[in-house]
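Only one protein chain is missing from this complex, and each of the others stays in its spot.
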């Protein structure tokens, strides 16, 4: 029996009914009852309509909605003037096509579709909402669920999906009738796009013009452009017998398994050396669980959030000591063909206990100790799919495909990912170009994921294509700032000056006038965005006054503006070799905020009184106005200090800074700060051709250290102040202690090959033990060790102070108990937030509520951590590319060190250029002659001259560096060859 | 939950109302003629509240008496089944106590207590279902029950809740909306703009307070009109019964 939910009429235009449903979450069942109001004043938003402008109601600000749907919509030969209605699945699968600037205008989005999209994919929902804001696309949302005329109640035994389909069809019919009745001057049709055959058939019987996406695109005047972007319809695919991946478990089973501890959830990491091996980090286990082989990986991508199940003990293996790349693997080579054993939950629990035990114990049998528990993927929680850059595999394109759409493979730039199969007509012309593709699906019968072409970036190896590819791959936003964002900048633009009347504005009144201080800045040569400046002077009581002044970015970037939103989204400036992608518009970065010399600028200052041993006597924070006297490069500053003839106050101040900075550094090292080395390189561009000319390692001068020390001190002081004022939401930075397991491998290699060890008891112990590891025969060994130690470290991360307890605030590498980033707001968003919080802490201005909300702060931190990581990778990739280009003309022989040894290759680091490369066994010598000694981390083989050689970790080797263009990925790299 | 559009770009809330629209408000007086001196039943959206008033009467212990005016006693019983998830409540729960104190204070000013010295007016509120606006519904129920009991009051006290979503004020919040935004409950005296009750939960920027107050005052007036209509209707029915 169906209970009739009645509607009550409240006023002439408003009726209320109830929505009753069962919410089934986490195994529970709750009866939910919600009110649902139906109204008659929802406008259709078409410029042609005569009726709707009179029935509209204003919003809280008194504004009315804009009528967007065009009065001259696109006219099709077989459809006339029309507005589009898109079905949910079309939006979900073909969002790229829908967003395309050359098609899909005047689209009506029913609320039903909007809500279904939101429930299935929040990112696509965000993109759909963004389309609604765009003036060119003219997308409108029609709330059909709240409109009396288009609301449909669920019928007995009707599923939710059927009811939603009916609601959408009803909306189409009503809209058509509404337009016919109320827009006499032009006859407009509604075209409903739907790929579901049933729904389409029903729509046609109801008199709606319903078509598939492909049919519609064909009918468009610019069909040729858009045809290829139509995603493959998975229902059309018939790849029977290609392969049979195991089906994923049902959601109920996955949730049940995770809850009772028999299944585990984690993120997949595919090894960069072996694309068929993955690992999942699960909190219950000390070491990651291995996923070996195609079938066990079961279509998981690097970065996906997956659910795994432990395999029976008989199938546990060692981690692969092989290097395997996708391109090399042609045939089906699933490693094991063992039978799928049926085991119960009870057995799974026992298996898990075994696994945990095996992670902990140190069995005497060396071989057994290597065996680690393995698992298989049984479900994917969230895909990490995004746009990918790659190029068409030449072997997959046949010459005479003509203009018929054909299947071909796209090999992605990211080596951890498989080939993608796409259908395109333009395959021959796309050869040799970098292209962007998106993935649609990976059915269990398909050996490769199915995707579609999005756009082309240009020729492989061309600088523009490579740079764009790099930025896309690392998810860096590089498009120019939108009009909305630029409108937030001061209207005077470059003519903006510090106002002469300092008492005019209530905020400017609060600033301190520090223009008399002898401030100067020290930065890399040709630096245009000067974040920081310093000054120092002797105080009458014998102590020193030291000031650090940071560009006052938050004066121009106010919370809640489009400018702020864009900065928060970008998170950081990205530094490529030849390009800088700014977080904030250049007007701010290089002019208004930049503490350029000889001009007055707003700053945020930290003033300490330090004694002669660099202890903090007191600290003060203030918004200020400064006037930098000089902008030095590191070299020039060093020269100025060293020249004894300079006795002016500014130089004296710089000498004070240098002396104090030395004391600060010593104090830090005594406390256990780590001095690790990473091979940072600088690529010199030839000024004429802007081609890379030379590569060199960056050198450290005393003045580098000077600035660094005071920046650290400022960051620490601000961190303390912000945490004190906002204990739950202060923006801070932490560096977790490295877990002992990370160092196990390194320590073992050290012990076996050099008879040394590093201690992990504390950062001081680590620093001291690193100092002791000297090889008298090789002075570089210590640096090499430090580089390898850096890789064992955890990454530092931004966090909100409410997320952790005070002991976890520790920054291991700097050996301080609390830290933040404050000194570079021009290029880091964390600093912008820290500035705002500090401004509120000193009472300068109230803090925006979003920086006091724990949840919002955690979201911001997650984003900036991700962007920071991506920026680092992008920077390194850019260097790698340019080093490859430099090597094109400068092949040479260099000294290198083996840092990893596999059974079929070695990895060598070349200190001079800071590059590392894999040398495979094939290029070392005779592959059959190889003997891999795992215990001693050495590989013995017969090289091409017939001599027998043994190479072990830490050994010095000589290598030839050549620039090689990889055939398959078209990536140019510096490749190493053993001499 | 970021899954719900609390206030869409088209100006509609998650249940289809606009920013300044009240939920369905229905009320009845004299629902329990044999068990109390005055009674009422209020439904605001899905919130359902029964109020029973007894008094003015002789109190149980003389110590409770005030020689100048009537003593008010409010008992608030929130049923454990009143929320979507069943939750057993203790009578001594802080939130319940806070609501009781607020109601006592509000009505001590609204009732002409000086004409009932040395008596006790006992108000029993039973909350059967709550979907946001609990204090407001209780206040409205108490007003109606007091009128039904014939206890002299200076004027109606009508209450409604309102909140702030980003920069938009929203009137009459339901439970889901209350969870995500700061709520202001306001009780207005009759047709004036005087406040008898003002309770703010969570934070609101000072410059936005006025806009929220403005719609809550307007909303309260509308509720007062609906309550007044019901009281008059019921009065007519009683009159016709007694005259025939």
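A and B are the chain letters, set down in written order, and residue numbers restart from 1 in every chain.
We take it that a contact is a pair of C-beta atoms (placed from the backbone, for glycine too) under 8 Å apart; a residue touches a chain by one contact, two chains touch by 3 or more.
By our rule, contacts and distances are computed from a predicted model.
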Original post:
Which of the following names does UniProt give to the chain that is not shown: "Tubulin epsilon chain", "Ribosomal RNA-processing protein 42", "Rhomboid protein 2" or "Coiled-coil domain-containing protein 22"?
Top reply: "Ribosomal RNA-processing protein 42"
Original post:
Out of all the chains shown, which come into contact with the hidden one?
Top reply: A, B
**OP:** Just name the one of A:259, A:751 or A:931 that touches the chain not displayed here.
**Re:** A:259
Subject >> Which residue of B:20, B:71 or B:84 touches the chain not shown here >> reply: B:84
Original post:
Of the listed residues B:28, B:191 or B:208, which contacts the missing chain in the full complex?
Top reply: B:28
Subject >> Contact set of subunit A toward the excluded chain (per top definition) >> reply: 1-3, 6, 18, 20-24, 26-29, 31-33, 154, 156-157, 159-160, 250-253, 255-257, 259-260, 262, 344-345
**OP:** Kindly note down the residues of subunit B that lie in touch with the hidden chain.
**Re:** 28, 31-36, 41, 46, 48, 50, 52, 75, 77, 79-84, 86, 88, 90-91, 124, 126, 128-129
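Everything below uses one rule, namely that only the chains that are shown with their structure count from here on.
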Subject >> Residue ranges of subunit B touching subunit A (in the complex, touch as defined) >> reply: 2-3, 8-12, 15-21, 23-24, 45-46, 84-85, 131, 168-169, 174, 203, 205, 211
Subject >> Residue numbers on subunit A that touch subunit B, as the complex places them >> reply: 8, 10, 14, 16, 18, 30-39, 42, 57, 59-61, 65, 118-119, 122, 129, 132-133, 141, 143, 145-146, 849
